[in-house]
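Okay, so here's the structure we're looking at.
The complex is shown incomplete by one protein chain, all other protein chains being positioned as in the whole.
Right after this comes subunit A.
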Amino acid sequence: MPLWANPRVGLVVLLVLLVALFSTIRPAFLDTRLTLTPLQSDISVYLVIGLAQMSVLSLGHMNMAVGRMAATSAFAMGLVHHTLGAGLLVSLFTGLVVGAGLGALAGLIISRTGVNSFVVTLAMDFALVGLITILYTGVVDGVAFPTMPAGMEALRFDTFADYCAGEICGPRIPLVAPFALAAALLTGLLFRWSRVGREILMTGSSPRAAELSGIPTRGRVVQAHALSGLLAALAGFLLAANNGAFSAGIGDGFLLPSFLAPVLGGTLLAGGAVSVLGTVLGATLTQVIYKGLNLLQFQLDRLQLYIGLVLLAALSLDRARHVLAGRREAAP
């Protein structure tokens, strides 16, 4: 495939053009403290939620409950801290386990019954959206936990520039960014090098062929969904760190961005192929557009309008590139 037919290259070009455009109109776009550091915090959250969706897109499945899985896990994190006084790591770990458990449950229902993943996770979303409010009302009589584990404040406000070794300080990168990078790296390694990851992709591209080749497809479905739940939980944690509270509203706005990032990055809904790098670029692109339009003081309605239009344009371009590349290859 020629270089220009690679969707990732198109994304990078688009990203550079947009950053150039925004910083010409508003030089404040390049202000580290005002724009770039918060931008990185946002990208971290939406990258991880994009990865969560990508994990099941690899199977050709969908996870309509990503937002609510994140919210339920965030509740679990808040709960162990609130009632047991657990620290940051224990809370995070509990939340991740709960998220993975929810994902595994969805995967189990899908693989045992053969019901469409869209329906199962949609029903799960319905169920969890009710459950979360009931839980919050029951435990804290409100919509958020009043306290956070120690260290969450640092995750919220600090950058590596606040930590110095002698004269040398770190760059102005928020502390949440490494979490997202690690998640992206590990997911990428899983799908590229590990047996489980490869077998998930094979299950996605042809369940029957995978089954006939001796791949335990049911198990792989459960594992992919568990991974999706785990990443959703991490995204919930990062958003809670950015917002400064474990609240019932976490995950409300996750569904659309969770699809945007991987799909813009070239991951197909059909399954069988994923692109972690594409998801990173897709998440970055959407957040740059949000931030840029925000700085240009666009109203909420314009913002949504342009996001939708950019998405359609990017996808159509990608499609056109695909068709052109196909023709080029067909020609002698």
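One rule holds in what follows: a residue touches a chain if its C-beta (ideal position, glycine included) is under 8 Å from a C-beta of that chain, and two chains touch if they have at least 3 such contacts; residues count from 1.
Basically, contacts and distances are computed from a predicted model.
Not shown: a single chain whose UniProt protein name, out of "Succinate dehydrogenase iron-sulfur subunit", "Peptide-binding protein", "Monosaccharide ABC transporter membrane protein (CUT2 family)" or "NADH-quinone oxidoreductase subunit K", is "Monosaccharide ABC transporter membrane protein (CUT2 family)". Which of A:Leu79, A:Met124 or A:Ala261 touches the hidden chain is settled by the complete complex: it is A:Met124. Only one residue from A:Ala28, A:Leu309 or A:Leu324 touches the chain missing from this view: A:Leu309.
Considering the full assembly, A:Ile134 is the residue among A:Ile134, A:Cys169 or A:Leu189 that touches the omitted chain. Against the chain not displayed here, subunit A makes contact via residues 62, 109, 113-116, 118-120, 122-131, 133-134, 137, 256, 259, 263, 269-270, 299-309, 311-312, 315-316, 319.
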